[in-house]
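Excluded from the complex is one protein chain; the other protein chains are retained at their positions.
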Amino acid sequence: MKKLIKEITSVFGPSGDEEKIRKYIKKQINNYVDNVYEDNLGNLIAVKKGKSNGKKIMFAAHMDQIALMITHIDEDGFLRFTNVGGVGHNFLPGTPIVFADGTIGTIGVEKLENINDLEMSKLYIDIGANNQQEAEKIVGIGDTAIYAPNFSENNNRVISNYHDDRIGCVVLIEAIKNIQDNNNELYFVFSTQEEVGLRGAKTAAYQIEPDIGIAVDVTATGDTPESHIMDVSLGEGAAIKIKDNSTITHPLVKDLLIKECKNNSINYQFEVLEFGGTDAGAIHLTKGGIPSGTISIPTRYVHTPTEMVDLSDVKASIELVTALSKSIF
Amino acid sequence: MLLKRLSEASGVSSNESEVRDIIKDNIEDKVDELWTDVMGNLIAVKGKKKKGKKVLLSAHMDEVGLMITGIESNGLLNFRPVGNIDKRSLVSKPVIVGNDKINGVIGSKAIHLQKSSERNNPIPWSNLYIDIGTSSKKEAKKYIELGDFVSFKTKFKQLGINHAKGKAFDDRVGCSVIIDLLKYEYDFPLYVVFSVQEEVGLRGAGRAAFDIEPSMALIIESTSASDVPESEDYEFSSSLDKGPALTIMDKSLISNKKIIQGIINTSKQNDIPYQIKKSNTGGTDAGEISLTKEGIPSAVISLPSRYIHSPVSLISLKDYDYLKKLIKLYLQDLNKGEF
Partner (left out) sequence: MENKKFLKTLSETNGISGYEKNLADIIEEVFEPYSDKITKDSLGNLTATKWADNKQDDTIDLMLAAHMDEIGLMVKSIDDKGFIRFTNIGGVDPRTLLAQEVIIHGKEDIIGIIGTKSPYLLNNKESSKSPKLNKLYIDTSLKKEKIEEIITIGDMITLKREFMNLKNEYVSGKALDDRAGVVMLYECFKELSYLKSKVNVHAVATVQEEVGVRGANTSTYNIDPDIGIAVDVCHGDMPGVENDLVVEMNKGPAIAFGPHVHQNIFKKMKSIAEDIGIPYQVEPWPHPAGTDTWAIQITKSGVASALVSIPLRYMHTSVETISMKDVRSGGKLLAQFIARIDSDFVEGLRCY
């Protein structure tokens, strides 16, 4: 699993630019599913057929990443940029980044009178070009770049640039490989454009029309020094989301997740998140309403280049997804 | 010139009749069918029975403006914005109020009477009012009803060699371009939507797309040009006289790559300049259209315009001609089965 995490967090796939990651995931799951296809918004959808007594479950993990987009190339060959999704500018200075074609760059900052003056417009990307012409041969306005791959581990704790939400993709990929003899009809959606507004999951849910929707995504924790107050910790199990800014988990789904955790001795914790959202937000408002919830993988330093997860939580999440494949509700 | 008529017509969000009527008159004989939906969108189709995928072009009819929200005992009118307006630009501008087009001016306390602390800040909504010349609430009520829409009284006029000033170029430019494009024949069913209520939350066009279910959508807009003093060149969203602007990403949409690439190919083959819109701010109807039902590949192409969402804005007529030509040629390339 570590190999998969290392690989998948290094594959290029900013919101709206998901070709490479889509191909990568397709290769991983092709042999384990009954059908796999791509829709109009670029979602990758894999199907495992169920039995006649089963229900239709849609799982969604987003494969897109937050990123930077080039907006201007100056005469000295420096690149100005804007954010794709929720990029915090205070984490950027000195961060190595990489473009789709492998071009690398680093982020510099203009001279500041005061560190509080730091904002996105004071930052630029340096790809080592000598001038505008040289830079334009390599990149163009509208091109996107991601944090350079960065994988490391200490025992069970794994740091990478993009656990959000490639770790959710890992959970689904591993579950797809595990699941046998499911009675529910399972739709695994590797969704696009989550980071810019839960977009891919919206159109996928419209087409799939599941009985319930489960997003698999990262969540923040409250177990670091002077962090905001929150009862989620690394290593304490899969988090069952109660609410965030996009959804209040449907009681039916919440109870179902608790039941499966209890029946299968899966470690779990409850999550009350005071910000953010997941694909469940889009899924539950589809058509006449789809009861939805989220399985969250506790993650420290979300949306920074060094996100940290605990592998035991990832395993618990895989077990929970696997359990749902046979769940009767 | 049709653009002049469209620009000078009043059409604050949800009150688009005047604009809709002008458009109806100008396209009626060029389309197979023409109808309005419950939102007020004006929808038409040309080549309905043609084979090929449905293509949707859309532009919004509405403009930002004001609404009368109160009448003071001295006959002055309170108002609030409809859509996102640059509040700093309002004071001392002439306006027309309501469907009877009553003249008014936006007034506020004269600078002589303001405290020095007041002078440094934009005037708050509650201190701005419209004066139509009435002197009591009772008299004002003869002419005005609560909820009356207010638009700016700005004339369209050519400036310099290639530029024009006027109001509501956002998005009468798009309407005007689509009207022009309906003159030509295409090999596929072409649906057009002149949408309502874009400026109050992208509310109209998505509803029309729900019914039409097009295979792709191209939204023709007006976007802010920021090639002006006191902005750094890397902050320019788009610039005048550099051709139509293509949106890669804004707050509502990431444009479909295939459509954008198709337009770029067409522009290169025909030597038409284009620019990539540099900022990712703002949103358009494309956001709603693209997320309709199972998803509709969508993209935005815009005419750069300085000072949008204010009483007067400025465009390049050269850009405008390029915009018309580029979309026409792109649609003809679609004839060859590009999409």
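Think of it as A and B in the order they're written, each chain with its own count starting at 1.
The rule we apply is simple: a residue touches a chain if its C-beta (ideal position, glycine included) is under 8 Å from a C-beta of that chain, and two chains touch if they have at least 3 such contacts.
Values in this document were obtained by computation on a predicted structure and should not be read as measured data.
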Of B:Val200, B:Ile264 or B:Leu329, the one touching the omitted chain in the full complex: B:Val200
Chain B, residues in touch with the chain not shown (by the definition above): 13-14, 17, 20, 35-42, 66-70, 78, 80-83, 126, 145-147, 197, 200-201, 203-204, 206-208, 210-211
Sites on chain A contacted by the missing partner chain, in the whole complex: 222, 228-231, 242-243, 248-251, 254, 269-272, 274, 284-285, 287-291
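Criterion: only the chains that are shown with their structure count from here on.
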Distance between chain centroids, defined by C-alpha means - chain A, chain B (Å): 36
Residues of chain B that touch chain A when the two form their complex: 232-236, 248-249, 252, 254, 257, 276, 278-280, 290-291, 293-297
Chain A to chain B touching residues, read off their complex: 15-16, 39-41, 69, 71-72, 74, 80, 82-84, 121, 140-142, 193, 196-197, 199, 202-203, 206-207
